[in-house]
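Just one protein chain is left out here, and the rest sit where they should.
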Amino acid sequence: MIRRLEPQSGEVIDRESPLKFTWNSKKYVGYAGDTIVSALLANNRQVFSRSMKYHRPRGVLTADYWDPNTTVQVGTEPNVRGAHRLLEADMKVSAQNAWPSLDFDIKAANGLFGRFLTAGFYYKTFIKPQRLWPLYEKVLARFAPGGVVDLNTPHGYHDKRYAHPDVVVAGGGPAGLAAAISAAKAGMSVMLVEQNHRLGGHLRWGTDQDRETADDLEESARDAGVEILTDSAVTGRYDDNWIAISQRDHPGVVERLIKARAKTLVVAAGLVERPYVFSGNDLPGVMLSGAVRRLINMYAVRPGNRAVVLTANAEGDAAVADLERAGVEVARVVDARAGETISKAAGSSKQLGSVTLADGSTVKADLLVTAAGWTAPTSLLNMSGDRPSYDPAAARFFPTALPDNVIATGGLVGDGSLDELIAHGISSGELAAQRAAAVKHRLRSTVTRAQNPQGPEPPVQPDRRIGLSRAPHPELYRSDTHGMVDFSEDVSSKDLVSAAAEGFDSVELVKRFTTATMGPSQGKLETVNTVAVLAEARGETIEEVGTTVWRPPYAPISLGALAGRVFEPVRVSSLHEWHTAHNMTPILAGQWIRPEHYGDPGAEVTNVRTNVGIIDVTPLGKLDLRGPDVPKLLNLLYTNKWSKLPVGRVRYGMMCAEDGVVLDDGVTGRLGEDHYLMTTTSSGAGQIWQWVEMWLQTEHPDWQVHVTPVTTGLTSINIAGPKSRELLMRLVDDVDLSAEAFEYMNVRTGTIAGVPDCFMWRIGFTGELSFEVHVPAGFGLHVWEQLIEKGADLGIGPFGLEAQRIMRLEKGHFIVGQDTDGLTKAPTTGLRALIKLDKDDFAGKPELEWALAPEAPELPVLVAITPTDPRLVPDEACQILREGTTEIVGRITSSRFSPSLQRSICLGQVTPEFAAAGTTLTVRLCDGSDATAKVMEHHAHFDPEGVRLRG
Amino acid sequence: MLLVPCPHCGPRNSADMSYRGEASSRPDPASTTPAQWRDYLYMEHNPAGWLRENWYCSSGCRRFFTVERHTVTSEFREPPLPGSKTALPLSKTAEAGAGTDQQGGEK
Amino acid sequence: MAEPEFRSSVTTLTATPAGAPALTDESALTKASVRAQVGASPLGVDFTRTAKRDGVLIAAIRPDEWLLLGSANDVEALLATARFDASVNRIDITHSRLCLRLTGARSASALEKVCSLDFDDTMFPDGATGSASVAKVSSDLIRDDIDGEPSYLLLADRSFGQYLYDAIHDATTEFADAL
Partner (left out) sequence: MIRRNRAPRYSAAALLWRGARNDSWPRVWRDPALKKSYDVVVVGGGVHGLATAYYLAANHGIKNVAVLDKAYLGSGGSGRNTAIVRSNYLTPEGVAFYDRSLDLYNTMSADLNLNVMFSERGHLTLAHTDSAVRTMRWRAEVNKLQNIDSSVIGPDEIKKIAPSLDTSPNTRYPILAALYHPPGGTIRHDAVVWAYARAADAYGVDMHQKTEVVDVVCEGGDGPDGKGPGAKVTGVRTSKGDISTPVVINCTAGWASLIAAMAGIQLPITTHPLQAAVTEPVKVFLPTVVVSGSLHVYVSQTDRGELVFGASVDPFATYDMRGTLDFTEELAGHVLELMPAVSQMRLLRQWAGLCDITPDYSPVMGFTPVEGFLCDVGWGTYGFKAGPVSGEQMAKCVADQATPDLISPFALSRFDDGVLVGEKGAAAVGH
């Protein structure tokens, strides 16, 4: 049979451009403009998938985006909507849910057991023996529907953008087009979004006159400057009219997400035709009226040879006319408005053969067309907070109360002639424009950088549109037989009835028990039928039963589009290029990329301890603090005292949150009378800045302090090792670096390698004589290179984070967040002397006061630990146990092998009972064995007196 | 995406803001009892209705402010006020989301 | 000893395709931050507005912060003449901030791909400033048209330099003339 019709006046195919493609590895030819499905139908292919549970053969149902039966695999892309996706040259299309082939599917045997595979059958079976369930589960998983993900799909390039249109119109049918045009003519910027490839909505498959109207409207829209997006969908409406649009017609990217803050949203989504429930309603050859009209008028495809048409509306009547024009024999028109209906369809497993009417008569046919009414796709309205209500006279749901910034028009709100629809669209566009103007005015008067608007804010316009009437429509949901309700989930009306009888009798429970409405069309085809069947079963009305929750997205959107271009900021210091050129092994630390080492961290340690090394510590948080009240601020945030810090001195401090838990630590120096530089941990930099601002802005707005983050404005380099002074002296002329003139814990400002305004502090995490220099970042590389050059004869070498970690551990310095955790209160660190309870106030003081009270339970203690076996380095996080038990009494928080001491060294938290120097600890190693270790007297394993450091 | 009315910038995307939790007042540390202090640290009104809460305009003007927001409808009301402080440096949830990585305090 | 040479954190520049908005690196400009109490107006420029004085661009980027951009000499000269009271602080932030300039008819469209602010002429006119996240980095944006051609300055933490440059550059390529 030749299915391609003679040229049709409204056809969208280009007969001059044939396209070759394959379907299940066989070659076919279609035309440009064809969808995959129209091309296959024209080639006389009728079965496109197997159903999910019973593996019944499925043909075209709606012939549009929502068709549940024509989802196919295209190359590596799974779940392509075959009745929407346009054919492309050399497409490789295959069926998804059939094995070994679409024609012969072994799993179809499931169909025979249909009566046993009732809803929820999983829950009732495979219970015993329970040990077999994993096996069953594997088998069930084989039945998963859908296509195949190619695990080699590369990380593609995706795109995204923001937009601030005055009006977004969802739906490019006559109503949406008219609204877009009138809003644009009123001076608004308008985005019109249409899911189909062409504008015009239902007019595209209507009469020549319909199409002419569509073309005219489209032209006016373009003239009015409307931004038109086709093959795109408004996928969600979120808080404050934040609108998600998936755009598929943008050159260069497959799909991109537009995030639009629309001042008003016009929803002109039209109507979705609803299938009718009866026995055999999923046989290939049973189609909706919209499907046959699209196939004939747009794709010039003959949907069958001999048809029965069930019609309850003008669309069904129009389908009859189309069929006749296309040469299809219309054997019988069953008019629901006259009380007629059909009862069941029968045929071979792959093709409809006959239709039985409710009056008992049977008509032979290979095509059954139903026009049973519409579902209002109220999804976007529900997302806007509306709860649409059901009107039995019109047999569909209508919006009730929408927020001011959402306006519905077209088929969603009522029926009417094309002129009436357009008129309603026009008045909706005007209303949308007026309301958008009010929002625009408000924004321009409240957003400080905006140009203030003229005149007072226009009042929110009341809705004075002349409404659309509601055409009466028979309530046609289920015939006297049972049939499919959810085609993608293979849920029948019988399943719903028995679920309700079992007690899953609210719409939400029945949904979850049967999975009805949970498939790819998310209820657009099946919600109302589900509700209707449930209402029937419970003897309630559709309104009483209500619907399930509509949720975003309106139409599925790819993860690639949602992800967009991935913005994962990366931070590097001014020395990054140098590190890269010098063999660094990088490590990620938050957003920073830093050198972990340059080949051999152990050697780097030794070099620092014997010669001199330099490390890039730029990520160290740095806050410039200015003003007369800085000491008050420091006193408030640190646990120790700051009032008497002289100019030129630095001091270490620890900060707590108000619960007494250690928050951060670092050194702060006084650079001038009212000028301080605070350093924080690298990972704490952002948080502490905010913390400081919060105290200043909320508790002490009267204090005069200005905080400026200068973390990356200063390239920070620690020069450490016995030869560090000698090295620095070669680069600094204007500061006396001698031990007497520049003591430990002092800060100086001077010129390094010709760079003025550098800070130098004598502090160090490594335990060596060291200078931490902070250099204006634009000159950071210069200073670093000068250090390397001038230190060559001193044996200078760079060192990385790992060497620093080893050295700080040799010195017993703890790291906030590693040696402390989310519950570690300040006294645990051992720095009791830094907690000054005689200060009036500081963050966390009351908790620390109570924690240190004599009657308070003792806190865990941070101790230095040395394993008995000097070669053994217990992994960090190994647990410390009470000997002979599994009772946890502590854990190793840091551990390394010390190149300086040639033995392993650790820090750990232990309960007070185990904290005394000399206590023997049992450490459970990761391999399950136990090792002993001893608690040391000092935190510092290396140079406990700090001789080297002060040198 | 919610628009949060910053008193300085005007309405801003919530993504450009940090949420700082219920507005509370800090007991006087000199005279506070454990009960009062822990109330300040941990207890929440958590109403389903109008809530006074703090925000920080972190990507905008960097000011803290207090607003009233309805926790069911997400509406804001009343002109925003200067901020009040919260006990912990980040809101609990921010920390819950931060995962373990951000907690490592490398020097 | 080698002379110190200022280096930007944008180390690799990419050519602007024809027709696309041009992205240039102006990080070497001197940037000074003037801080005062909220509500004060030490330079007579209101929050979110800019002014040009003696070759210096003054941008009121925060209710308590004014950014001065220009050559070192001009900025210094301007600061020297300004009469501030004791509560005002000035901090050189030349090295803390990276500064990019995006110029061209479609520069607002390019920015829309990385920033959620509304760049409509009425919402972000010439001479306005605003702060927002750009490709997930907190940034200050200043509209500073050149001879009627839309142009934006973008300032952000220096350490993001290359990342931000690449992200914005990528956003501009879409607007290049078709080949």
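All chains are identified by letter, namely A, B and C, in their written order; residue positions are counted from 1 within each chain.
We adopt the following convention: contacts are C-beta pairs under 8 Å (C-beta built on N, C-alpha and C of every residue); 3 or more make two chains touch, one makes a residue touch a chain.
Small disclaimer: the values here were computed from a predicted structure and weren't measured.
Chemist: May I ask you to name the displayed chains that the omitted chain touches in the full complex?
Modeler: A, B
Chemist: Which one, A:Gly146, A:Gly467 or A:Pro756, makes contact with the chain that was left out?
Modeler: A:Gly146
Chemist: Among A:Glu16, A:Asp90 or A:Glu568, single out the residue that touches the unshown chain.
Modeler: Candidates A:Glu16, A:Asp90 or A:Glu568; residue touching the omitted chain: A:Glu568.
Chemist: Could you list which residues of subunit A touch the chain missing from the display?
Modeler: 76-79, 113, 115-116, 118, 121-128, 130, 133-134, 137, 140-142, 144-156, 158, 160, 236, 238-239, 242, 244, 257, 259, 383, 498, 501-504, 506, 508-509, 512-513, 518, 520, 522, 549, 551-553, 556-564, 566, 568, 570, 587-589, 659, 817-818, 821-823, 847, 850, 875-879, 881, 886, 888, 891, 924, 926, 928
Chemist: May I ask you to list the residues on subunit B that touch the chain which is not drawn?
Modeler: 1-2, 14-15, 18-19, 21-22, 34-35, 38-39, 41-48, 51, 53, 71-74, 88, 91-104
We take it that only the chains that are shown with their structure count from here on.
Chemist: Which chain pair shares more contacting C-beta pairs: B-C, or A-C?
Modeler: The greater number of contacts lies at A-C.
Chemist: Can you check how far apart subunit A and subunit B are, centre to centre, with Cα atoms defining each centre and the answer in Å?
Modeler: 24
Chemist: Return the distance between the CA-based centres of subunit B and subunit C, expressed in whole Å.
Modeler: 30
Chemist: Quick check: how many Å separate the C-alpha centres of subunit A and subunit C?
Modeler: Using C-alpha averages as centres, the distance is 30 Å.
Chemist: Note the residues in subunit A that touch 2 or more other chains, in rising order.
Modeler: 259, 261, 443, 447-448, 450
Chemist: Give me the residue numbers in subunit C that touch at least two other chains, ranges are fine.
Modeler: Within subunit C, the residues that touch at least two other chains are 47-48, 116, 130.
Chemist: Which subunit A residues qualify as touching subunit C in the complex?
Modeler: Touch list, subunit A to subunit C: 159-164, 252, 259, 261, 443-444, 447-451, 453, 565, 567-574, 577, 592, 618, 624, 626-627, 704, 706, 708-714, 731, 753-755, 757, 776-783, 785-786.
Chemist: Given the complex with subunit B, which residues does subunit C contribute to the contact?
Modeler: 38, 47-48, 62-63, 116, 130-133, 138
Chemist: Over in the complex, which subunit A residues touch subunit B? Could you list them?
Modeler: Touch residues, subunit A against subunit B: 238-240, 242, 259, 261, 443, 446-448, 450, 589-590, 617, 619-620, 657-659, 663-664, 681-684, 687-688, 690-691, 693-695, 697-699, 701, 765, 801, 804, 808, 813, 815-818, 820-822, 840-841, 845-847, 850.
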